[in-house]
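This is the structure I want to talk about, given as structure tokens.
One chain of protein is taken out of this complex; the other chains stay put.
Up next, chain A:
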Amino acid sequence: MLKILKYSFYDLIRSRWSYVYFLFYLALGFVLLFLNNDVSKAVITLMNVIIILIPLIGTIFGVMYYYNSREFTELLLAQPIKRSSIFMGQYFGVAGSLTLSLVLGLGIPFLLYGLLRSDAIFDFSLLLVTGAFLTFIFVGLSFVIAISNENKIKGFGYAVLLWLFLAVVYDGLFLMSLIMFEEYPLDTFSLVATALNPIDLSRILILLKLDISALLGYTGAIFKKFFGTDLGFLISMAILLLWTILPLLGLRYKAKRKDF
């Protein structure tokens, strides 16, 4: 598995797309800091970008890589290697290289602009950690989609739909149900519904570090009580980890049974 991981990883970090992705974050980081020169404000703006863009790029990149390296995968399958290690290797290669681009691309400008001397360092690392989690989650989901669909167009379609659902539609349904059931106590429901969507969960996690004054309004108390404590933070991280593991299990399951 490690050999395949190494191969995928080196293959990817030499590819043009990784550079484009890396340069994009680099440019974004520099431009943001150049425009307002305030590390903590830049972190807020970055949050919006990260929460939408990382899942999108993760899904598209994952699906693309899987379909592109299909022939190579088939070649590997002919060798005496465990199936799961082939796919796991590829998965970690893709997710790892994307995460590396993210961390380096954003880390370099922020370090140059004095992140270590600012008190935003914790917010920033939280941003990178959730970014990494989102990358792993969405690459995993896209691999599952790709392995389940032979048809490339269908696979791409499903992947984009999945992103659209989790990034936009889910919140819409969430909002509708909150308004429809506004007569009932909704605190627990909204907590659970938030935790079920990795994008929402990451957003709330980062938000509680930044927009606390608004969230502390009347209903904010329960969220603050949950997410604001160390326990809530650990639970959220555990849920993100669960979200990372579930697609992996799905991938293993599919990989074992698929007839190539």
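As a working rule, contacts are C-beta pairs under 8 Å (C-beta built on N, C-alpha and C of every residue); 3 or more make two chains touch, one makes a residue touch a chain; residues count from 1.
Following the convention adopted for this analysis, contacts and distances are computed from a predicted model.
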| item | value |
| --- | --- |
| Name per UniProt, for the chain absent here [options: "Acyl-CoA dehydrogenase", "Extracellular solute-binding protein", "Nitrous oxide reductase family maturation protein NosD" or "Multicomponent Na+:H+ antiporter subunit D"] | "Nitrous oxide reductase family maturation protein NosD" |
| Sole residue of A:L2, A:L111 or A:V168 that reaches the chain not shown, by the stated touch rule | A:V168 |
| Touching the absent chain when the full complex is considered, from A:F124, A:F138, A:F223 or A:W243 | A:F223 |
| Per the touch definition above, residue among A:L77, A:I108 or A:L207 touching the missing chain | A:L207 |
| Interface residues of chain A (partner: the chain not displayed) | 41, 47-48, 51-52, 167-169, 171-172, 174-175, 178-179, 182, 186-187, 189-190, 193-194, 200, 203-204, 207, 211-221, 223 |
